[in-house]
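In this view, the complex is presented without one of its protein chains, the others remaining in place.
The chains carry the letters A and B, assigned in the order they are written, with residues numbered from 1 in each.
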Amino acid sequence: MSAPAAALPCPRPHARARRRRTVGVICASALLSLVALVLTVGLGEFPVAPGDVVLALLGQGEASSSFVVTELRLPRALVAFGVGAGLAASGVILQGLTRNALAAPELVGVSAGAHAAAVIVIVVFPGLPVGFLPICAFAGALGSSALVYALAWRGGTSSSRLLLIGVAITTLAYSIVLGVISSLDDLIHASQLVTFMAGTVYGRGWPELAALAPWLALLLPLAFLAARDLDALVLGDETAGALGVRIERTRLWLVATAAGLAGVAVAVAGPVGFVGLMAPHAARRLVGGAHVAVLATAVMLGGCLVLVADAIARTAFAPIDIPVGVLTAIVGAPYLVWLLAGRRR
Amino acid sequence: MKRILCLLSALLAALIITACGDDESDKTPAAASDAAPRTIQHAMGATKITGTPKRIVVLDTGELDSAVALGVKPVGAVEAIAGEGLPAYLGDAVRDIKLVGTIEQPNVEAIAALRPDLILSSKVRHEAIYDQLARVAPTVFTEEVGVTWKENFALHARALGLTDDATRLQAEYETKARDLSSALGDGRADTSVSVVRSVGDEVRIYLKANFLGTILEDAGLPRPEVQDKDEFSETATPERIPDLDGDVMILSRFGDDHRLLKRLQDNRLWSRLKVVESDRVFEVPDDLWFLGIGNFAARKVLDDLRAIVVDGRRLAGDDGNPKTA
Partner (left out) sequence: MSVAATAAPRQRIGSSRRLSGPLLGFLGLLALAVAAFASLVLGATTVAPADAISALITFDGSRDHVTVAEVRLPRTIVAVVVGGALAVGGALMQAVSRNDLADPSILGISWGAALATVAGQVVFGVGSTATLVALAMSGAAVAAAAIVALGLLGRGGLAAERLVVAGAAISGLLAALIQGLLVLDRESLEAARHWLASSLTGAGWDGLVATLPYLVVGTLLAAAVSRPLTMLGLGEDVASGLGVRPRPVQAATAIAVVALAGASVALAGPVALVGLAVPHVARRLVGHEIAPQLWACAVLGALLVVVADIVARLVLAPEELPVGVLTAAVGAPVLIHVVRRRTGRA
C-alpha cells in the first residue's frame, strides 16, 4: 500500500493522474451501481424491460409492472445494496485497523455477535417489530467486538491475534446459534432461523429498508470521517501519534463504527459472507491506499455484489429463492483461498 | 268457471310451494348478504372483501384444505417441499393448481402474476411478507396453524363468504367425532392413543396442542400420561422409548429417511412396548394426518380413526410390519 496521496503537501503530476484515476473509478462504480439496480430490478418471473423500470421508478409506469418493480423488487434490491455497502465499509475499517487484508466482519467475530444477538432476540421476543432488530444486533456486534478486542489485548493488539480470537469467538457463537435452533420446539421458527443463518434478503421490503437506511445514513458518514485517521494508523502507531492522532480513542471509534455497520447489515439479512472481504480487497486494487477512496469504492462494489448475487439467487431456481449468502460464499471462498495461496510467505 | 278455479288452485299451489320453499332454502338471501362487502378482522388487522372471491391463493396446507372443503379451487398454492407437489390426500381437487413457491418462501411475484382476489395464510408463517401480499390482493391471516384449525376454518369461510357451508361441514365433523366416541362406549378408557412421528433423524412424540391432538380429544380418546400435556410435541430419544407406549400407537413418517426410528425399533425396549406386543401399531398417511390441518382432512382422519380403534382395521398401505419404510 503506497503512501496516501492526500497527505503530500505538493501534488506532483504523477499523484494528480492517480487522483484522476481514482475519481474515475469511483464514478464508474457509482454508474455501475445504478445500472445494476435498473437491470436487476427488471429480472424475475415478470420480466420488465429497463425502459419500463425507469418509468416505474419515476412513477410513470403501467400498473402491473409498476407494482412488481416498486413494491417487490426495488425495496429488496435496495436492502441488498445497503447490506453489501454496510458489510464492505465494515471490512474496509477492520482491515485498515488490523493492517491485515483478511480481517472481515465475519472472521473477526463481529458478524457472529450480531447474528447470535439477533437469533436470541428473535427466539426470546418473537413479537418484537422488525425495527428493533438492528439495534439489538448492533449491541451484539459491539459486545463480541469488545470481547475479541479485550482478549486480543496484551499490551497492544496484534492483528493475527485479533483474527484468531475472532475465529474462535465466531465458532463459539455459531455453535450457540445451532444449539438454539436445534433445541427449539417451535419448528416453524427453527427453519426460518436456518434460512436466516445463510444470509438472505427474501421478503425484505420497505419496512426493512426503513430499519436499515437510517443507520447507514448515520454510520457511513462517520466511517468517511474516520477514514483519514485510518490512513494515519496504517502507517504505524508512532507515525500516527506524531501526526496528531489519538490512537486508542480513534481505534475505539473505528471498532464501534465497523461493529455498527456490520451489525445492522446482519440484523436485516443475516450473516452474508465474504462481502466484507472481497469488496475492500477489490477496491484497494483499483484505487490504492487512501481510505476515503477505498471506502467509497468498496461501498459501491459491495452493494453491487450483493445486489447482483441476489438477482441471480432469486431467479436461478424460480420460484424457489436461494439465500444470497450461499452465492456470495460460492464466489467468495475460492476468491479468498486464491488470495491466500497467492500471498504465501 | 272451471278454468278460473284451476287457475286459482294453481296460483294457490304455487304460493304454498313458494312459501314452503322459502323456509328451507335460506341460501339465496344468505348468499346475497355473504356477497356483500364485509370487513374481516384477522391476525394482522382488518381487511375489506367485496363479493365472493374466486381467485384465491393459499400459502399453507391448512388454507388449502379449507378451500377444498368449501369447494373453492385455488388458483395458486405452495408446496411443503420443493418438487413434491401438493398433498396427495386431496386428490384431483388440487390438480392443475399453479405452484407459487414453497411454504417457507412463497414467491410474491408469482402470486401477483395470478391476479388473485384473496390470499390466505397465517401470521406465524408469513408475517414478514404480509405487507407485500396485502398490496397484491386482500390478505387474511390467521394467528396460528394446526391446533387452531377450527377457528382458522371459520375465518377462511368468512373471508370466502361461505360461512353457512363451513358451519355445516363443521357440524358434520362434530357428529362424526361424537359417533366415534359413542361407538367405543366404555371401551374408550382403555384406548389411550400414542402419537409418534418420524421426521428425518428426529422422532417426535405428539402431545395435545396440535391438529391431531384436538381430533383425538373430540373423539373422546384418552392419551397416555406422558402425552397428556397441552404442548405441541417432544423429542423421542432411545432412552425415552417407554414414553411411546399406549393402547394404540399412531405411527407416521415424513419424508424418506428414518434412521432414528429404525434404531428405536431395533431396540429391545421397543418390542416390549404394550402396543407392539399387542400388535396395535398403526401406520397412517402423513400428509393427511399431519399436514392436512383443516376440516376436510379432519373428517377423513375421523373415518380412518374409526377404522383403527373401533374396527381394528389397518389402513391401506399399512402392512402391519412397522419396520418397512
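One rule holds in what follows: a residue touches a chain if its C-beta (ideal position, glycine included) is under 8 Å from a C-beta of that chain, and two chains touch if they have at least 3 such contacts.
Note that the structure is predicted; figures quoted are calculated from it, not measured.
Participant: Considering the full assembly, with which of the depicted chains is the omitted chain in contact?
Facilitator: A, B
Participant: Pick from A:164, A:222, A:235 or A:318: which residue touches the chain that isn't shown?
Facilitator: A:164
Participant: Just to verify: which one of B:43, B:82 or B:183 makes contact with the chain not shown?
Facilitator: Residue touching the absent chain, from the options given: B:82.
Participant: Could you pull out which residues of chain A are in touch with the chain that's been left out?
Facilitator: Where chain A meets the chain not shown: residues 99, 102, 106-107, 151-152, 154, 156, 158-161, 163-165, 167-172, 174-176, 178-179, 181-183, 187, 190-191, 194-195, 197-199, 273-274, 277, 317, 320, 322-323, 325-326, 328-330, 332-334, 336-337, 340-341, 343-345.
Participant: Provide the residue numbers of chain B that touch the chain removed from this figure.
Facilitator: 80-82, 102-104, 199-202, 234-235, 237-240, 242-243, 254-257, 259-260, 263, 266-269, 272
To be clear about the criterion, only the chains that are shown with their structure count from here on.
Participant: When the C-alpha atoms of chain A and chain B are each averaged to a single point, how far apart are the two points in Å?
Facilitator: Distance between chain centres: 44 Å.
Participant: Can you name the residues of chain A that touch chain B in the complex?
Facilitator: By the definition above, chain A touches chain B via 44-46, 64, 67-68, 71-73, 130, 185-186, 188, 191-192, 195, 202-203, 205-207, 318-321.
Participant: Note which residues of chain B are touching chain A in the complex, please.
Facilitator: 82, 99-102, 104-105, 107-110, 112-113, 124-125, 128-129, 131-132, 135-136, 231-234
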